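With one protein chain held back, the other chains of the complex are shown just where they sit.
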Amino acid sequence: MNLIRLATKNIAGSAFRSGVVFLCALVVAGLSLSTVLLIRGAQESLRLALERLGADVVVVPEGESSRVETALLMGKPTTAWMPQENVSKIANIPGVAVASPQLYLASLANASCCSASELFMVAFDPKTDFTIEPWLKRKLGHELRLGEAVGGHLVFVPEGEENIKLYGYFISLKGNLEPTGMGLDQTLFLTFDTAQDVARISRTRAERPLEIPANSISAVMVKMKPGADAHTAALDIIQKVPNVTPIESPELFQAYRKQITGLLRGMLAVLGITLVLSLVLISLIFSMAANERRREIGVLRALGATRVAILQSLLSEAAILALGGGAVGIVLGALTTFLFRDLIVRSLEMPFLFPSLPSLLTLVGAGLIVALAGVTLAALLPAFRISLQEPAIAMRE
Amino acid sequence: MIVSLQDVTKVYTISQENIVTAVRGVSLEVGRGEFVIITGRSGSGKTTLLNLAAGLARPTSGLVLLEGVDLWSLSDRQQSLLRNRKLGFVFQFPSLLPSLTTLENVGLPTIFGTNHRGQSVNDRAAELLDLVGLSDKLAAYPRQLSAGQQQRVVIARSLISQPQVLLADEPTSNLDEQTEKEIMSLFKDIHAATGVTILLVTHTSQLVSYGTRAIQMANGVVVKG
Partner (left out) sequence: MKIVAALIVILALVIGIVPQFTDCQSQGRAIALQNGKTVPMKCHWTAISEIAMAVPLVGLGAVTAVSKRKESRRIVAGFGSLLGVFVILLPNTLIGVCASSDMLCNSVMKPTLTLAGILVIGLSLVGLVISERKAEPTA
């Protein structure tokens, strides 16, 4: 028998009270972890996506910036067109290292000629591209041939088939990119040549043909020379290239960032309120318990327990319940966030990437510490007060 | 003298209007091995006197000495250790921890201080439970025992650290007459067997015959003995 065993016996002895504290710790820990996971997941996803795009500036037709951002963010297809000659104009801007054009296309919705409905397709120029090409070199070892494509993490060949059918054209999926938690995961990447080939075949084989306006592109990805200033280049582009909007990388997804910030602030507010309420409840429960066990504590003091020992015993009870409830809450929080991540992304319309295992373990550890600190703190004041009481008074009726 | 109270007063301030002087200027000397029975009506201050002697209540004025040591010159830690090693308590109210077994309850004081030279706590606890006639109830919980049996367990607990002084506050007031006699006989037997000094408070004056000395209190002062 020691103080810890005494604490566990006391916990078992008041099942209802212990249960409530356990549940509070569970809710606090689980909710905290889920919220942090969502925040970190959104930030991480944005970071990876920007890294993946690799562009310092993205130039899109004027007025199309939010639609293009939505396409990249959520994988909701969009089309946008501007003259192809913009590429050379942009390439000639001082400080620009590479200007790579892209075409934004979409598969048909619920058409028999397309096995993937409303799939966002990005066609790139292999000669200038710096987004997909590095991955191709690393993973495939060769360029994409005609009829081949590469997909984001969530793009797949329908079950029972060998290729993805788009506009009646069979595309061979050569591989999948690493996940970003954003719309890029639901995007198909193909070369300009393949895109034109699909458009050609679609005239005879598809329900509706794929239209690629002649001498048109959808966007230009710009990479700056080392040391060159993207902002200056963006200003130059506005001056020299008509009817376009240059979006600097840090500004990308600004609308969504604001939305997400708003959403996450809301979540933090809910978390804060829950935390405060739970801690108040726990403090009340411990106050009640300390009061009810006044006599018992007086007896313990008579038997030789120091004030510190009484404090230790009460705080041990709090700590055990905090760790137990916290651990269960964290596991449930992490599990739920992980299992329902697709639903979260869809319903909140925000990017999300579940963190890697080392990152997750750090968060779990932090969550446990928060639960432990919170519950113990809530129990501290009532425990302290009761430990100071004169034993004779504590034992009175 | 093992317990010495010198001109001790205890005043309780319940509110601005309600100030109670439970004990007024009492001096009391208890010799080693005495079995002192303190009687008095409800409110006479006898329980407060006991609490003062045990260091469970701080005197408003006066000195409390245990084996010559001024209790209130000690730190909380020192005082607690002293109580743990030198004193044993039997209370009027049920004072067993409901979530512990009989054996665990008897051994409880040992978690706050080391008391035994060699012998394991459980062995000693079992021995004491045998002494009080409850060797068949080692694994029982307090709710499974009668009031008299619970009090026996408390007595066994009070002896676990081989105390110098046993302090009992109205130990039989919740018991029927027959059980009361049994408990008082137990105290007498323990006193005879171990020579432990006993300070027992009761409102039943008929019980003074069990002790070696009787003291009567009224209105916070000693009126007889």
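We just call them A and B in the order they show up, numbering each chain from 1.
By definition in this document, a contact is a pair of C-beta atoms (placed from the backbone, for glycine too) under 8 Å apart; a residue touches a chain by one contact, two chains touch by 3 or more.
Small disclaimer: the values here were computed from a predicted structure and weren't measured.
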Message: For a quick check of understanding: of B:74, B:138 or B:221, which residue touches the chain that isn't displayed?
response: B:138
Message: Going by the contact rule already stated, which one of A:140, A:335 or A:388 would touch the omitted chain in the full complex?
response: A:335
Statement: Contact residues on chain A toward the hidden chain run 154, 156, 158-159, 335-336, 339-340, 342-343, 346
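The rule is short, and it goes like this: only the chains that are shown with their structure count from here on.
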- request: Averaging only over C-alpha atoms, locate the centres of chain A and chain B and give their separation in whole Å.
  value: 65
- prompt: Mind pulling up the chain A residues that touch chain B in the complex?
  reply: 1-3, 6, 9-10, 12-13, 295-296, 298-309, 390-393, 395
Query: Can you list the residues on chain B that touch chain A in the complex?
result: 48, 51, 54, 56-58, 76-77, 80-81, 83-85, 87, 89, 91, 93, 95, 97-100, 104, 107-113, 121, 157, 161
